[in-house]
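A short worksheet on the structure shown next.
And now, chain A:
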Amino acid sequence: MKLELQGISKAFGSFYANQDIDLTVEDGQIHCLLGENGAGKSTLMNVLYGLYEPTAGHILVDGKPVVFRGPGDAMAAGVGMVHQHFMLVPVFTVAENVALGAEATRGAGLLDLEVTRQRIREISAKYGFHVDPDALVEDLPVGVQQRVEIIKALVRDAKVLILDEPTAVLTPQETDELLDIMRQLKAAGTSIVFISHKLREVKAVSDVITVIRRGRVVGEAPPSAPPADLAAMMVGRPVSLTMDKAAAQPGESTFEVEDLTVTAPNGTKAVDGLSFRIARGEILAVAGVQGNGQTELTEAILGLQPHVSGSVRLEGRELLGRSVKEILRSGVGFVPEDRTVDGLVGSLSVAENLVLDLYDREPYARGLAMRPAEVRANAARRVEEFDIRTPSPEAAAGTLSGGNQQKVVMARELSRPLKLFIASQPTRGVDVGSIEFLHRRIVAERDGGTPVLIVSTELDEVHALADRIAVLYKGRLVGIVPAGTPREVLGLMMAGVTPDRAEAAATAREDALEDNGSDYDGGAL
Partner candidate 1 sequence: MSVLREIVMGSGLVSVLAVVAALVLGGLLIASTDERVGRTVGYLFARPTDFLSAFWKAATGSYAALFQGAVFNPREGFAPLLETLTVSTPLICAGLGVALAFRAGLFNIGAQGQIIIGGTLAAYAGFAWHLPAGLHLLLVIVLGVAGGAVWGGLVGYLKARTGAHEVILTIMFNYVALYLLDFLLNTSAFQRPGETNPISPRLDETAVYPALSGSRLHLGFLAAILLTVAVWWILNRSTVGFEFRAVGANPDAARTAGVDVGRATVLVMALAGALAGAAGVAQVAGTEKVLTTGVAASYGFDAITVALLGRSTPWGTFAAGLLFGAFRAGAVQMQIQTGTPIDIVLVVQSLIVLFIAAPPLVRSLFGLGRGARKRAAQAREGADQPATATTTGGNA
Partner candidate 2 sequence: GCGAAPESSGPEASATDFTGCIVSDSGGFDDQSFNQSSYEGLKKAESDLGIEVKQAESKSNNDFATNLNGMVSAGCDLTVTVGFLLGDATKAAAEANPDSHFTIIDFAYEKPIENVKPIVYDTAQAAYLAGYAAAATSKTGKVATFGGMKIPTVTIFMDGFADGVEAYNKAKGKDVKLLGWNKKSQDGTFTGDFEKQDKGKQFTQNFLDQGADIVMPVAGPVGKGAGAALKQAKAAGKDVSLVWVDSDGYLTAPDYKDLMLTSVMKKMGEAVETVVKDDTEGKFSNEPYIGTLENDGVALAPFHDYESKVSEETKAELEQLKKDIIDGKITVTSQASPKK
């Protein structure tokens, strides 16, 4: 199926997220969209999928103009979409999620899930998915959830499949598998629109690349184009793709975790006998696929997890068993992985969020009374220092853009004397400029002599920040490796392979991997 977008514009109020965009996706083509945060990629795809009505422009399917009044129309026309944020009902089973909206019934509206299960099994067999139709989606790892999303599209006979940042949450291995699947789909005649920030993948799989900047198409490029050129096209200026920082000057180890075990509510050990140390002036980055115990590890250190055993000592003081407040007071800075859930109170002002864990201390409070003037003064300082783009410090934090929300959290946590700094996904969803800034702040904190624990699923970020890298798999420590460890090795470790075996396997794989995929190692874009 050939899909054409002609002169598409989409305005939100007076702001144009897409302006006069032309895009043609040929039959059986993998068409890649590149662009920085907020460039308008998702908006364009939402228009294509019938979720947004375009302000101007047409969509043509096989040369004929079509109007999509809703996703139903788009699906009927053969367009399927896997959203950036998964559109799965967590409490439904895989089969229920797949059936939803296109249910097979046995008269009288009775669901016939068996039909759906059968289809899921067929598709799973064809593409090598391992998906249990009766598993609850909320119990599944993200990689599998993503396959469910793809199955949803395939079940509806999608001829054009939109994949919006499908690899953001996957391990390198899972990513490779997904790329394989995409090639198979392409071979079967499905067109794919693929959105990703990771140039390595884009180059590996796409037939043609379109770059979007500030809502406009700025050019097309072949997959063979050098990464630096692509990055420059996206951002509109030359970009340095590597982070340079001075070598660490580790001091004594003041943060020690010993045999830490966290039992999840369902009885599984989310963190299983973990031991490591971090020295002053050192960054330990924890890599691993989401859901392998990173969340529980950081939350256990902060005292947020109920069933914990082992020992966590900071400067010789045991932290386990203390309240969150005591732990924060003892000098732990904490950036949670999901800022909107755990980091910010969206309806409170930026100023209030900047003292969210300091509100009852001098100078922001005296006794029971808070001191609004101090809170305001602090806000003015931090907004300035961290370049937080907000209409005013009194604006509700929830109205800021994602990157700026993240800066609020970081500003708060980095604005007091720390003895330990923990940050999960410190730059998730943040644009290049801000990433650079936040990374520099983290490194500065390290250089000030604070032990730093970073958790990130982005290998690029791990590489950029880490002095040492720890890899978690199913709650266990697979190993701690030095900073320069190649991503292939890390990828295998993230799948549970021990460091030495991973190294061996990675060397073997590298030879098999396609052309220029491995010479490009950095690239925060």
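Regarding candidate selection, all candidates are chains of the complex that A comes from, given by their letters.
Here, a residue touches a chain if its C-beta (ideal position, glycine included) is under 8 Å from a C-beta of that chain, and two chains touch if they have at least 3 such contacts; residues count from 1.
Here the structure is a predicted model, which means the values were calculated and not measured.
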Self-check item: Given options 1 or 2, the chain of this complex that touches chain A
Solution: 1
Quiz item: Okay, in this complex, where on chain A does candidate 1 touch?
Solution: 302, 304, 323-325, 327-329, 334, 336, 341-348, 352, 356-357, 359-360, 365, 368-370, 372, 396
